[in-house]
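The complex appears here minus one protein chain, its other protein chains still in place.
The letters A, B and C name the chains in turn, as written, and every chain counts its residues from 1.
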Amino acid sequence: MNKFRESGWHFLLIVICLTLLLPVLFMISNSFKTLQDSYHSMLQLIPTHPTFSNYLTLDKQINLFRIVWNTFFMATIVTLGKIITGLLAAYAFKYFSFKGKKFFYFAFISTIFVPFTVVMIPNFLVISKLNLLNTALGVALPQLCDATGIMLFLKAMDKIPNSLIESVRIDDIPSYKILKDIVVPILRPNIISIGAIFFINSWNEYVWPTLILKDKNSFTLPLALQNYISSEGGTNFPLAMALSTIMIIVPLLIYLIFQRYILNSISSSGLK
Amino acid sequence: MNKFRESGWHFLLIVICLTLLLPVLFMISNSFKTLQDSYHSMLQLIPTHPTFSNYLTLDKQINLFRIVWNTFFMATIVTLGKIITGLLAAYAFKYFSFKGKKFFYFAFISTIFVPFTVVMIPNFLVISKLNLLNTALGVALPQLCDATGIMLFLKAMDKIPNSLIESVRIDDIPSYKILKDIVVPILRPNIISIGAIFFINSWNEYVWPTLILKDKNSFTLPLALQNYISSEGGTNFPLAMALSTIMIIVPLLIYLIFQRYILNSISSSGLK
Amino acid sequence: MSNKVILELNDVTKNYKKTNIIRKMNLQVKEGEFLVMLGPSGCGKSTTLRMIAGLEAPSTGEILIDGRNSEKISSFERNIAMVFQDYALYPNMTVYQNLEYSLKVHKVKKEERQKRLEAILETLNLTAYRDRLPGQLSGGQKQRVALGRGMVKQSKIFLLDEPLSNIDVQLREKARDEIQSLHEKNHQTIVYVTHDQLEAMALGDRIAIINDGIIQMIDTPDNIYNHPTNLFVAQFIGTPKINTLEVTCNHGELLFNEKIVFSNTERLESLNLASNQLCLGIRPEHVVVKRKRTDLLDLPAQIETIVAYGRYQQLTLSIKDGQSIKAIITNNDFTSGDNVYFSFAAEKVLLFDYENKNNLEK
Partner (left out) sequence: MSNKVILELNDVTKNYKKTNIIRKMNLQVKEGEFLVMLGPSGCGKSTTLRMIAGLEAPSTGEILIDGRNSEKISSFERNIAMVFQDYALYPNMTVYQNLEYSLKVHKVKKEERQKRLEAILETLNLTAYRDRLPGQLSGGQKQRVALGRGMVKQSKIFLLDEPLSNIDVQLREKARDEIQSLHEKNHQTIVYVTHDQLEAMALGDRIAIINDGIIQMIDTPDNIYNHPTNLFVAQFIGTPKINTLEVTCNHGELLFNEKIVFSNTERLESLNLASNQLCLGIRPEHVVVKRKRTDLLDLPAQIETIVAYGRYQQLTLSIKDGQSIKAIITNNDFTSGDNVYFSFAAEKVLLFDYENKNNLEK
């Protein structure tokens, strides 16, 4: 390849990469600045007077542990729900034949394209009638099943050769055993990576929990953060950045731990 | 298969399906109810006194055409930006070899797991310094490039056999011609379906536009809807449902038009 | 091989939507027989196998296993083992677990399981690999595990779907010998699907040649090669392909390009000819090539190409009108471009109907 062209690509890539990562670095940097420093030199990457005080203030002002636990609990229920319902439905779509299968699948997939803003209100009414306002369960309930999960698991099942399932059928193995002993172990890396994405999405969710969680004790991290930005935190930018940094830790950990699975099974298949 | 088991599956599927679709039907139904009817029998599917008046009221209260145009314009820019940058980056990752390729890809993918809430504030500051508040361009700018697009296009490029690209290279065809004449035409269905998803997501976007668009004339549909729910619309539930119905039309149309591509290239590969 | 029929297909058809995959299939397999189904891709041989396995139901007709309609018995009672083309081993289980799984699910006692498995691992030379995962095995080893999984069930009928196609060419000969010796030892009934004629001839007690969803011929390898029922069978078996010439029958002689190529009044008159046109088939090894004309039936030709395959040489002879015929000889002293004479070994000549291509003497 032409040397000049190659270095052109290089340059372009570095620029794009920095543009993408800059906000994160910027955020971490500001969380260690004093209020004054942040105000005067917000765009400076290395703090002039690095301080840990923002994190301490934060812990005094809100029940940090409680909020992290709420977020974690809610995200875990949603993730488990989506994995279980998604696997079961995908298995049915893939290996059973029943009337109207195509129609049902079509109907399921359609729901991906229904904006959340639209189903938000009916869902809110249901949750409030079930007396689940201000609970993690209330947040989780309408999300225990979604078409994206079905779609992703169905896609993942493509890698199980048909002959494998046919072979088990000739041996007269019951369906639940096929699922448990053959399908789930083979899909393990996919389940982990899809689960990680579900968890992180749920962890970061903002709009829907705002509707359900009004009591400060039931807040999740994004809600607490929003509160810091809009009212109490007011102009205290470093405090908001400290909370942001805390919020980013769990997704980052999950990504790093399961990186191998995530990159392998979802994204990097085309890379060599 | 056991007849009993089969009908069990059937029943389960119908229930799941209805649960998923019910909110939408419920929404459409309420948009044709009078305020009184909606109040008294919200859960009734067929309106007792069907009326079109909610839609007319809506058109009087807000600049409906302007808002639809804003949403459409913003979603179009975002979609085009993501497709172009995604294709270029994916092409580079797939077919060029350069130093640090794996690292760059890793860095790109990591950004998927950075919660939006976290980059929201820095992005807002940049847009405001660029004087792009209250403009569709301001909403679109930070979204013109994202790692999901790169990932999806990279995945789609898997279906182009390596030998095809090697064959063109032996013929000494320049890279931009390979992209234009070979890669893009082959990926056409994928570009359409990925583009449709980008468009619909952008169309439905809520949190980020709230920050940028404060002037009512620059509003997009989800913002207008939110306003109807929280303040002006107040308790006028049918009005909100009418706006929701309008908001759902474009995504639904796009889904129906490109259904063949969307189902084929993204989701139904496992179905038979 | 006993005389008891263990598997029977009666007027079986199979349609997918509006396509007839299997048009009409009648077949009887005897206990202990090794039956090979041979045909080009898309001929319906795999579909037939899948119907026997119970993976698909026939559209009409019935499949009897041990005299019972297979649709009325569960797959457990049917007791059929199938080896898939890709072996279909459970990638998450070791060799031992692969063999054990079905027994475990069907609650065979642990001691019994162990006893059976040890014996099978021994027979198949797999004892050393018992704790390996399928991903760590070679193609031949995987195939043996797949065979073993069938043996564990002590099935009466073994179905094999192109089991050698995923094995390296160099090792196929050995794997084929293993299947054969296993059959000779255990005398299971085997239905074996392949598209490879050499494999079919090497293994089958009988071969069913399938095309277009119909059994074209079912017989021993020898009869299929020497007495094919129609031109399709004659062309499908044998490399290079059988030579075919369009000839005219005239007073007990066959004329090609107005020259006599075959003369046998008795044989030709015994045929019930509808017209005087017919197809003559002659295998390349039955074409005699010589330098000098020694017989009235010898015809002139020129050697176009000579390909040396080591054990034999293949000549392409160009005759009139751009047509050419192939000949196989074992001691070549010709060179390309030579003018030669050729004739046909008369007793090996096959005669086919001009219209329906059936063998006129079958």
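Here, a residue touches a chain if its C-beta (ideal position, glycine included) is under 8 Å from a C-beta of that chain, and two chains touch if they have at least 3 such contacts.
Keep in mind that this is a model prediction, so the values were computed, not measured.
Novice: Check the whole complex and report which displayed chains the hidden chain contacts.
Specialist: Contacts of the unshown chain, counting the full complex: B, C.
Novice: With the full complex in mind, choose from C:103, C:137 or C:328 the residue touching the hidden chain.
Specialist: In the full complex, the listed residue that touches the missing chain is C:328.
Novice: Quick one: say which of B:48, B:167 or B:217 touches the chain that got left out.
Specialist: With B:48, B:167 or B:217 as choices, the missing chain is touched by B:167.
Novice: Could you tell which one of C:101, C:236 or C:262 touches the chain left off the display?
Specialist: C:236
Novice: List the subunit C residues touching the unshown chain?
Specialist: These residues of subunit C touch the chain that is not shown: 40-41, 168-170, 173, 180, 195-196, 198, 201-202, 221-222, 225-226, 236-241, 283, 285, 305, 307-311, 314, 328.
Novice: Which subunit B residues would touch the chain omitted from the figure, given the whole complex?
Specialist: That gives, for subunit B, the contact residues 161, 163-164, 166-167, 169-174, 177, 181-182, 185-186.
What we mean here is this: only the chains that are shown with their structure count from here on.
Novice: Mind listing the chains that sit against subunit B and also against subunit C?
Specialist: Touching subunit B as well as subunit C, we find A.
Novice: Count the C-beta pairs in contact for every pair of chains, then give the pair with the highest total.
Specialist: A-B
Novice: Quick check for the class: compute each chain's Cα centroid; which one is farthest from the centroid of subunit A?
Specialist: Looking at centroid distances, C is the chain farthest away.
Novice: Let me have the rounded angstrom distance from the C-alpha centre of subunit A over to the C-alpha centre of subunit B, please.
Specialist: 17
Novice: Among the residues of subunit B, which are close enough to touch at least two other chains?
Specialist: none
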